[in-house]
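The complex is shown incomplete by one protein chain, all other protein chains being positioned as in the whole.
We call the chains A and B, going by the order they appear; numbering starts again at 1 in every chain.
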Amino acid sequence: MSLLNGKKVIIIGDRDGVPGPAIEECVKTAGAEVVYSSTECFV
Amino acid sequence: MNSVIKGASYILAHTPDMVMENGTTQTTEKIVNPNSEYLKELPNHIRTYEQALAYLPNQTYIGNMHPDELAKYDQPWVDTTVEGMNQRTGKYGEIMPEDEFYMLMQCVDVFELVMLEKSFVAATKEKFVANPVIDESIVARIHEGVDASEVEHFVNEEHAEPLVFAGKTVGFVKRAHDVDPNLSAHTMLENMVTKASAVLSLLHLIRVTGINKEDIDYVIDCCEEACGDMNQRGGGNFAKAAAEIAGLVNATGCDVRGFCAGPTHAFINAASLVKAGTHKHVVIVAGGCTAKLGMNGKDHVKKGLPILEDMIGGFAVLLGENDGINPEVDTEHTGKHTVGTGSAPQNVISSLVTNPLDAAGLKITDVDKYSAEMQNPDITKPAGAGDVPLANYKMIAALGVKRGDLEKKDLATFPAVHGMVGWAPTQGHIPSGVPYIGVCRDDILEGKVNRAMIIGKGSLFLGRMTNLFDGVSVMITKNSGKTEEAAVSEEHIKGLIGKAMKDFAASLLAAAEEE
Partner (left out) sequence: MDLENQKRVKEFAEQYGPENIVVVLGAAEGEGAGLAAETVTAGDPTFAGPLTGVQLGLTVYHVCEPEIKNEVDPTVYDEQVGMMEMVLDVDDIISEMSSIRNEYCKYL
């Protein structure tokens, strides 16, 4: 069963890890619907 | 001709009470969870001034220890002390205690918004004025202070923000307008802290470079605060406000912003202004940020560490015309994260590192030292944010392997050879590329380094105006030794033309004789 296909995806990216928009590009190719994408910053 | 770096200053102020009063992690907690264990536990994790002085990353920031020396000590550095490494002043600046910093805040205030209690002023004035950078013009600004009842009145009834020292309210910053949120006591306090730390940075810059105050033409402020009123929230201009107090009578200036990338943007702008001949001496300066005090405090307290984010930071750099000696700023080959770059980390690093190198015909290994985001890992690692400078070096190295500039076996050693350990406090813009400029100038003048790259990155998305990230980079190189006169001296050109004409005439004569 697909983990992402047809799912609503919430993205919490990290400025010093993988940022939100980069994750967004990825999960879109798996058929997920991105409902929220954000990037956190700890510095 | 490229402009050169004439010197840099780096200052810190130890502000433990402001952690509790003004850091947003703590002020938020007071609203959402006023009886929390964290707020109860936090006072047990506050460092004394002496502990802050003895902390090696702080000594590194003000220039008493080289970053390469700091790297020799095992992390975390929190319990490491080294004989003699607890000085208040350093090659680049100083670490000011909180009580004197409040005095400085009062001195930089020109609207009677910062008021200190009389006995506090009496007790602090002597040591404040003993500081060699606190000159007569600043001493003349000291207000004798107000009665304790006035402090109480403004804090309790007039929405003033208290200034607390050793747990006791010793003064306040009052609102500058009854209804304007941009002139509230909260905002005025943040702005006054930034202004005071910028002024202290300017005073030290004048000390370390020996430049006449009158010779500074232009000042660019690159902190992350905004000053203005309800009709123009970010109207500005911190640069001129700080220049006024520092006595830079012939300077004007402006504020350049870009979150943590601001200082590198300002640095490139300043170097370009000098190179273009617009101004002879341009200073970039930034004060620090109260909101970020204790930002990762919950993690530090949970792990039994002291609150390491108890320092307000500041810095200033002087750029001037090429003197044939000081390191040059190579504004021909800068890196920029563009609108089209995207946020994939490899694109970000390519735009900032390899694009300018390609333009200059250089390899990744041709840059001796990279200074990206020099946050102190003692602060970020316990908070789950990792070792930020190390992550940047790993990214640059990975890109180097991909391009064939670097062999895979060199991946592990790249950070130590071409990078440094982080030593700057997590004050947003303060650690971003610029902490190395002062050290870099010394390293280049001593012949230890020939070429360095300063990289500034900024999280623009935090302002909710764009989802984009930002960054710029610029290289600093050893002076090529060519000065303006040598390059384009009219006399020299005339001489060359004259010699060429003589040679031509001689060859004509010789040819005629042969015939």
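Heads up, the rule we're going with is that a residue touches a chain if its C-beta (ideal position, glycine included) is under 8 Å from a C-beta of that chain, and two chains touch if they have at least 3 such contacts.
Nothing here was measured: the structure is a model prediction, and the numbers come from that model.
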*In the intact complex, which of the presented chains make contact with the chain not displayed?*
A, B
*Which residue, B:143, B:363 or B:394, contacts the hidden chain when the whole complex is considered?*
B:394
*asked:* I'm checking contacts with the chain that's been left out. Which of B:19, B:293, B:349 or B:472 qualifies?
replied: B:349
*So that we can see where the missing chain sits, which residues of chain A does it touch?*
2-5, 7-14, 16-20, 22-23, 25-27, 29-30, 32, 35-36, 38-40, 42
*With the missing chain put back, which residues of chain B would touch it? List them for me.*
28-29, 32-33, 36, 38, 298, 344-347, 349, 381, 383-386, 391, 394-395, 398-399
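Quick note on the criterion: only the chains that are shown with their structure count from here on.
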*asked:* Taking the mean of the C-alpha atoms as each chain's centre, how many Å separate chain A from chain B?
replied: 33
_Complex interface listing, chain B residues touching chain A_ = 260, 295-296, 342-345, 373, 375, 380, 383-386, 388, 391, 426, 428, 431, 459, 461-462, 467, 469
*Which chain A residues qualify as touching chain B in the complex?*
14-22, 25, 37-39, 41-43
